[in-house]
Every structure is written in C-alpha cells, then in structure tokens.
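One structure is given below, represented as structure tokens, and several questions about it will come after.
The other protein chains are all here in position, but one chain of the complex has been omitted.
On to chain A.
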Amino acid sequence: MSGTTRFKEFIKENMWVFLVLFCLILINIINQLSMGETSGYFWKNVLWHLIGLVLFCLFVIFFDYRKVPLGFVWIVYFLMVLLLIVLALFKKRWLVIGALSIQPTEFLKIILLYLLSLYINKKKELKLENSETIFLLGVILLPLIFILPVDLDYAFIIGTIFFSFLLFFGFPKRLLVGLVIFSLTLFIILTPIMWNKLKPHQKGRIYGYLDPEKYYKTWGYQLSQSLIAIGSGGIKGQGLKKGWSTRLGYLPAKNTDLAFSVFAEAFGLFGTTIFLILYGYLLYWGLMISMKAKDLLGKALSLGIVLIFMWQAFFNIGGASGLLPMTSIPQPFLSYGGSITIATYLFLSILFNIAFKKVFFK
C-alpha cells in the first residue's frame, strides 16, 4: 500500500476525530476572542496553535513512536530533573528565555509518560513486581519533589495522573492496600501538624474552597467570581463578549486558569455540554486507539495521554466549579498558554501517530 493511499485511508477512518479536534481548536480560539480587550492574547494564542499544528503534522507523518530509545529518554528525564532543581532553587515556576516563558511541568508529563511506557513495554505480562513498582513510583516522585515548593498543585496533579496510570499495569494489590493505609494514616496524623505550618495563602485557599461566599472579598474571591460566571451563564449563556464577569474584569486569570468559566458564562450549559461531549469523544477515541494499538508501548502511551487529558479537565473544571479546591492548572482547548498548547499538540501527535502506524504491524 502506497503512502498516499494509506494516508487517505487514515483520514477517512478517523474523520470524526479530525472534525472534533477542529471544533475544539475553534472553541479555544473563540473563547480567547470572547475575553475581549486583551487582544494580544488572542493573536499569540492563534500563533501557538499554528506552531502546534505544524509540529503535529510533522510528528504524525515523520515520527515513529517506537523509534525512541529508552536511554535517550533517561537522559532527557535527568536533564529535566536538573532544570527543576535549578528552578526550585530560584523559586521559579517558569523558565524564562528571552520573550518566552516555558512551563517545564507541561513537558515533564510527556517525558514521564514515555519513560514509564517504555519501561512497561519491556514487560512480558501486565503485572508489576513490588520492587519495580517502588522504583517507578520513585521515578515519578523525584521530579515532583522539586516542583512541590514552587507549584504544589501541579506536583499533586502529576502525581495523581501517573499513579492512576500505574494502576492500569498490574499494580501489586498488597502494595496498593499498604500504600493507601499508609498515606491515610500519614494524612490523619500530619493534618493537624501541617495545618499550623501552612502559609496563610495556602490556608486561605482551603477557607475559600469551603465557603467562597463568606470569604467573598479575600480567599473566596476567585472561586466566588468563577461560580457567579458559570452560574449566570444559565442554559443558553450570556453570549459572546456579553457576560458581566468577563467583560467588567471580575474574573481573575480569565485567559488561563478560569478560561472555562469565561466559556461557561458566554455559552451556558449548552456550550459546556458540547465542550464536554467533544472533549469526551476525543478521549474515548484515545481509549479506542489504545485498544487497537498493536503493541504494549502504543497501548500504554495512548492510555496515558487519555489519563493526562482527563485528570487535567477534572482538576481545572472541578476547581472552577467549586467541586475541588482551586488549582492553577490550565484546561486544554480553553486556556491560553504556549506550553500547554504545544504540549497538547505533542500528546495529540503521539496519539495520532499510534493510530497512523498501526498498519505497520501485520
């Protein structure tokens, strides 16, 4: 089968997901447009999407996910850990190079995913030994230790993502039970001690989460405003650029963390439902890819990507709607951000690459 016919077939087979992807990108662009005034963000966002799309195409066509050597990933992993150590020393979240500021945590997810997937790929059955599990958990925790002081939320979320990822590959049951009991005990013992050690702003975030209306002017401000924005959207939504919360500057971090609230205000439950369906379809398609993938590496990678997207949406939307404590995590296809956009496209390109390359196996 020639390259072009294979490509055509690939497009035809996955027409729906291309359509969904197109819609999601469109939603992102419209959502950034609806923020008004800050038009700088709008064009930068479009630019990031263009760069991302180019990378996406290149990776899908010319890259082969199976050709990445484990040794190379280890080297990149340690370089990343080094970078995180340096950033932690300077108490910085962002790596600033000239006009660019990169959030390394976005790319840490790709590295960790590849590393774990490659390691699992070597296994003969879907069962992890105790020692292996502890080793892998260590691999996950090592970079997180250095993220912890600068970005507690993200460290916790990445931990959640990869811990749940490992659960899919035969996590030893006794170790799991032990870990759960251990962490619960630790939590119960440490909570009272840690509570007094927390910084005021960290305590405040918990207060704000528990009772946003009481702390309306202080800790609960962000959540209160987000709830008002989402709630006032109603079923139909306030319309593009019409919502008070967005237009009158009441929503903080509307371009990034609370981009979902902007969307929910403008398009209401109608819009948010469509977004969740599109997003859900994309993830479901990812799961199908993992089902169809011919090798364990492909299965692991695609499952990991689905988990990453899923948890990210859960923490972002859950935070904005007051279900979970507010975290500073961007929402793919809604938030503005160079790192998140590029990382999203990279994940997608791996996913599509797996889908594209399945014909290799005969």
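Operating definition for what follows: a contact is a pair of C-beta atoms (placed from the backbone, for glycine too) under 8 Å apart; a residue touches a chain by one contact, two chains touch by 3 or more; residues count from 1.
Here is the rule we use: contacts and distances are computed from a predicted model.
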- Query: The complex lacks one chain in this depiction; which UniProt name from "Chitobiase/beta-hexosaminidase C-terminal domain-containing protein", "Penicillin-binding protein 2", "Phosphate transport system permease protein PstA" or "NADH-quinone oxidoreductase subunit D" does that chain carry?
  - Reply: "Penicillin-binding protein 2"
- Touch criterion as defined above, residue of A:109, A:205 or A:299 at the omitted chain: A:299
- Based on the whole complex, identify which of A:52, A:143, A:220 or A:268 touches the chain you can't see. A:268
- Selected from A:128, A:144, A:230 or A:326 as touching the chain missing from the view: A:230
- State which residues belonging to chain A touch the missing partner chain. 122-126, 168, 227-235, 244-245, 248-250, 264, 268-269, 272-273, 276, 279-280, 283-284, 287, 290-291, 294-296, 299, 303, 306-307, 310, 313-314, 317-318, 321-323
